[in-house]
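Note that one protein chain is taken out, while the other chains of the complex remain in position.
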Amino acid sequence: MYVSPIREPLIRGEKNYGQVTKDILAPMAGKPSKYWYLGITLAGIAALFGAWATYQTIYYGIGTWGLNKTVGWGWGITNFVWWVGIGHAGTFISAILLLFRQKWRTSINRSAEAMTLIAIACAGFFPLIHMGRLLLGFFIFPYPNTRALWVNFNSPLLWDVFAISTYFAVSLIFWYVGLIPDLGTVRDKAKTKIRKAIYSFLSFGWTGSARHWSRHETVSLILAGLAAPLVLSVHTIVSFDFATSVIPGWHTTIFPPYFVSGAVFSGFAMVLTLLIVARKALNLEEYITVTHIESMNKVIILTGSIVGIAYITEFFMAWYSGVEYEQYAFMNRAFGPYAWAYWIMMTCNVVTPQLFWFKKIRTSLVATFIISIFVNIGMWFERFVIVVTSLHRDFLPSSWTMYSPSLVEVGLYVGTIGLFFTLFLLFIRVFPVIAIAEVKSVLKSSGDHKKTAHHE
Amino acid sequence: MNKDYITAYYNDEDELLKAVRQLKEKGLEILDVLTPFPVHGLDKVLGMRRSRLTRVAFWGGAVGAAVGFFFQAWVFTEGYPLNFGGKPFFAVPSFMPVTFELAVLFAAFSMVFAFLIYFKLGPGAKTVIHDERITDDRFLVVVGIRKEGNQQEIEQALKETGAEGIKHNA
Amino acid sequence: MAGIAMVAIGLVALVYGWIAGLEADRIYANLHLNSFYFVSLGLIGLFFVAVHSIAESGWQVSMQRVGEAMSLFIPVGGILMLIIFLSGGMSHLFEWTHEDHLDHILLKKVPYLNQPFFYVRFFVFFAGWVLLAWLIRKTSRQLDMNGDIQYFHRLRKYSAFYVVFLAITSVVSSWDWLMSIDAHWFSTLYGWYVFSSMLVTGFSMILIFVFVLQRMGYLKQVNDEHIHDMGKYMFGLSIFWAYLWFSQYMLIWYANIPEETIYFYERLKYFDTVFYLNLIVNFAIPFLLLMPRNAKRVYWIVIPVAAIIFIGHWLDLYQLIMPGAVGHEAAGIGFLEIGLTIGFLGLFMLVTFWGLSKAPLVPKNHPFYEESLHYHTNY
Partner (left out) sequence: MEQKYFRSLEELKLDVRPETDNKPLGDRQFIFEMQQELKKSTTASRRDFLKVFGFTVASAAIASSCEQPVRKAIPLLIQPDEIVPGKASYYASTFFDGIDYCPVVVKVRDGRPIKIEGNKASSLTQGGTNARTQAAVLGLYDNSRYRQPQAAGKASSWEEVDQAIISQLNAIKAKGGKVVVLSGTIISPSTKAVINDFLTQYPGEHITYDVLSASAMRHANKLSFGKAFIPAYHFDKADVIVSFDADFLGSWLTPVEFTKQYSKNRKLTSGEKKMSRHIHLEGAMSVTGTNADKRIQLHPAQEKQTVAALYYELQNLAGESGTKQIESPVDVKAIAKELYSKKAKALVVAGTNDAETQLMINGINQLLQSYGNTIDTSIQLNIRQADDEKVQQLVADMNAGKIDAVFLYDVNPAYDYPEKDKFVSGLAKVGLKVAMPVVEEETAPLADFICPDHHFLESWNDAQIKTGYYSLAQPAIRPIFKTRQAQQSFLVWIGSNLDFRSYIKQYWESNLFAQSDNLTFTGFWNSKLHDGVFESGQKETEVLTFDSNAALQAQQNAKSGNADQMALVVYANVAVGTGKHANNPWLQELPDPVSKACWDNYVSVSPKLASELGLKEFDTVNVGNIGELPILIQPGQEYKTLSVALGYGREKAGVPATGVGKNAFTQISFASGHMQYVRYDVSLEKLGGNYEVARTQTHHSMEGRAIVRNTTLEDYKQNPISGNEIREEIKKHLKTLYPKHQYDGFHWGMAIDLNSCTGCNACVVACSAENNVPVVGKEQVLMAREMHWIRIDRYYKGDEHNPDVVRQPVTCQHCDNAPCENVCPVAATTHSNEGLNQMAYNRCIGTRYCNNNCPYKVRRFNFYDYNGADAMKGNEMDPAEMTTDLRRLVLNPDVTIRAKGVIEKCSFCVQRIQEKKLEAKTENRQLRDGDVVPACAQACPSEAIVFGNLNDKDSKIARYYKDERNYHLLEELHTLPSVGYLTKVKNTTV
């Protein structure tokens, strides 16, 4: 395929196909580095903290949290939405960028999808643990029972159950279908018998047949086509959790698209945070180049700006509506007792990403890393602001309260972060972090020393 | 593939494409082409028809949507109608999310399973690995031997296209 | 030429409306509807060029002149709008201009909804749009003439400015010109809903122009692949529009708070046909017809769908404007509506073709022109 000469190459260094295989499989081979051990130890400790908090919650009850009669959701749901949001980048990169034919996705989609799956697992933990009666949580499934009672299909939480589980399932098969050929590569490069046997099992007997490839591409494409609206639907439905209500600050029609762009925004930030470290640690700088980082930064500006416009729209509409409850809710956000959270959100989400308009900053790894962390923090606070500031002062001032989290809630959050990194560190040891076959397929057109000859 | 065949590989997809075209012109039977990544244009050269997996996905999705919608509608109007906050029993907007999710779920899974089952791929599937570097950097063709003696001719043709590692399966 | 004839029909319709004694509300509302509609198409034409420039995509280069030419209608439409407003349209369209009869809710909105500020915003919108459209067109021409890469970068910069400016102004202008017709009502999603509606129509319009140009023997570089991509846009954007429609409707339906439901209450009660037709024409038809892969490559499917989308979103605008501006008793679709729309369409075509005639139809020196030529899509 013809590629205009002015485009930046996506893969650096003199590479041939064999070299690509070798480079990408390198992190899986040999003994892990001491940094890997250090990382997984720290992550494991954090996860154990979470396990303790989980025990406290289940045994003693939600009372171990800081919630009260007015603020029924706090950090738990904040974390849920935050993780789900992060879990949007992977599928967005794989599906929507595939549909838009953005080639730069090939180097990052695998790890982003893995991150997605882990993030959804972390997200899914929160709706479960925040239930007052977790052991009866199965009531939420519409299964036939002697009381002939089903579930409430009006409830956004029920939609969440369907959305999150569908999203997880479809993301999983999307990811795995993409992995199959690469697992074939791992299998064929395996040195030990056990390893060969395992990867042979996992690779589903992949041979690389042209017929398989052709159908495999079709499957990937259709899955991408399905996943694209699915991504939109998931955060849309998460936004419905809030927007269907009558609570000022929750009930606003802009939530669905605004949540989706916020999710992509935070997802990309997390991908950047991870990849900036990973490309260095795993020696993949030639595959995940500054061009990739820059492209992702552009998505960050785009989605960050959409989010910013949404914030301002919401604020303006609250005033414009003439509804006193709406007006109060937003004034309270910006100038009430939780104003600090609001301004952290505004700074991190609206101001800092705008720095990416400068090419210098956009292409600086250090700056990108710092801003990506800012965005992660800002997006967490966005959810905190939405959940808590809307609830703590709603219609009747007699019920107004304040909310602050307990150690158990902090533990649950830290615990999922620990779980996230534990699983991610395991992932980079077990699966190829970059889609080998996909990179190979764009190597010629987008490699450093492009072969200008094109077929057809 | 309980047939006699000859395998040979190339080191570049453009070479492979050219070769396959030439072999086809010679009327040789190309049983399979194995590549490390999808080579564009190869399906056309091999004369593959368009995939029917899209239809599987469509009908899977249609079934999913129908199941989702009608189940919800049944529960709310016939199975156990309950008054939730004064909402109508037949609450179409409320049914949309689940309907949509089930449509996507059914479409995705029906298609992926159709793909795996059709090609007999799956956990622990037994397939022939012709060359361990197929998944790395080699582009392999498998040419079927139709009749005795044809072997030489094939090998010759392969050599002409610059193939390496010509092997007979037997 | 056909364009002039169409403009003539429009004038006739206007005169008919006046002679037949139709309500002034209705006449003004139709003029407003059409001027907004075609200005939006101009904005989207330019957006098509700008957004692809930023994304550094190449396939669309061969048809980007169409988008550039459409943007020429922006100042024309702006002048028409100004005439409509100044000639008394304000009081016919906008309840909030009746300063003596404001209730306590509308009084609260006076700092925003007042005529001087309204006109300030009006001029800021048009000044920005016209300026950026001119800059983009100029830079694109320069890039074509000498192919210097600096123009490519400059084009990207202007495009970015435009996209940001449009992101804000399209939202605010839709509040000003459409939402404030139902002055009590509000919806945060409104701006994006209107934008998505205009986006899908604008892209369909580009496709229609490409088709017409090809019929006239131009733009041979545009092949099935490009049509396929435009088909995908129409398909995807129709779904996106439906998504936003559903989001807004669902949330209002669900919470059922009177301050919001009043909007749909009126439309469901008095404009139910248009209300449901809107959904069918703008979602069901494009969705079903464009779903098969091959359908997106077939002219006799894609072009009719584009035309249907054009009519459908006219209906969408109709149900956005008429219930508030005209009311269910006086509103209707008759010769006035059809004729005026034909007239505006004629004017729009005249302006666009005039624009197309001013520059080479094909930007041969665009760095991505080659990519566009060799473009092929598989899915």
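By written order: A, B and C. Residues from 1 in each chain.
As a working rule, contacts are C-beta pairs under 8 Å (C-beta built on N, C-alpha and C of every residue); 3 or more make two chains touch, one makes a residue touch a chain.
Since the model is a prediction, treat every value here as computed from it, not as a measurement.
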- Query: Quick one: which shown chains sit in contact with the chain that's not drawn?
  - Reply: A, B, C
- Touch with the missing chain holds, among C:Leu143, C:Ala255, C:Leu345 or C:Val362, for C:Ala255
- Note on the structure: Contacting the left-out chain: of A:Trp343, A:Phe395 or A:Phe427, that is A:Phe395
- Consider the whole complex, including the chain that is not shown, and state which of A:Ile45, A:Ala121, A:Leu157 or A:Ala281 touches that chain. A:Leu157
- Task: Mind listing the subunit B residues that contact the chain we can't see here?
- Result: 80-88
- Item | Touching residues on subunit C - with respect to the absent chain | 252-259, 261-262, 264-265, 268
- Note on the structure: On subunit A, the omitted chain is touched by residues 59-63, 65-70, 72-73, 127, 130-137, 139-140, 147-152, 154-158, 161, 241, 244-247, 324-325, 328, 391, 393-401
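Here is the rule we use: only the chains that are shown with their structure count from here on.
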- What topology does the chain touch graph have (line, ring, star, complete, other)? complete
- How big is the gap, in whole Å, between where the Cα atoms of subunit A centre and where those of subunit C centre? 34
- Message: Between subunit A and subunit B, what distance separates the C-alpha centroids? Give it in angstrom.
- Response: 29
- Message: At least two partner chains per residue is the criterion; list those residues in subunit A.
- Response: 1, 154, 217-218, 229, 240, 456
- Task: Pull out every residue in subunit B that's touching 2 or more other chains.
- Result: 40, 54, 94
- Message: With touch defined as at the start, can you tell me which subunit B residues reach subunit C in the complex?
- Response: 40, 54, 58, 86, 93-94, 96
- Task: Please name which positions on subunit C make contact with subunit A in the complex.
- Result: 54-58, 104-106, 108-109, 112, 149, 152, 164, 167-168, 171, 175, 184, 186-192, 232, 236, 239, 243-244, 247-248, 250-252, 254-255, 257, 259, 367-368, 370-371, 373-374, 376, 378-379
- subunit C-touching residues of subunit A, taken from the complex the two chains share: 1-7, 99-102, 154, 217-218, 221, 229, 232, 236, 240, 243-246, 251-257, 298, 305-306, 309-310, 313-314, 317, 320-323, 454, 456
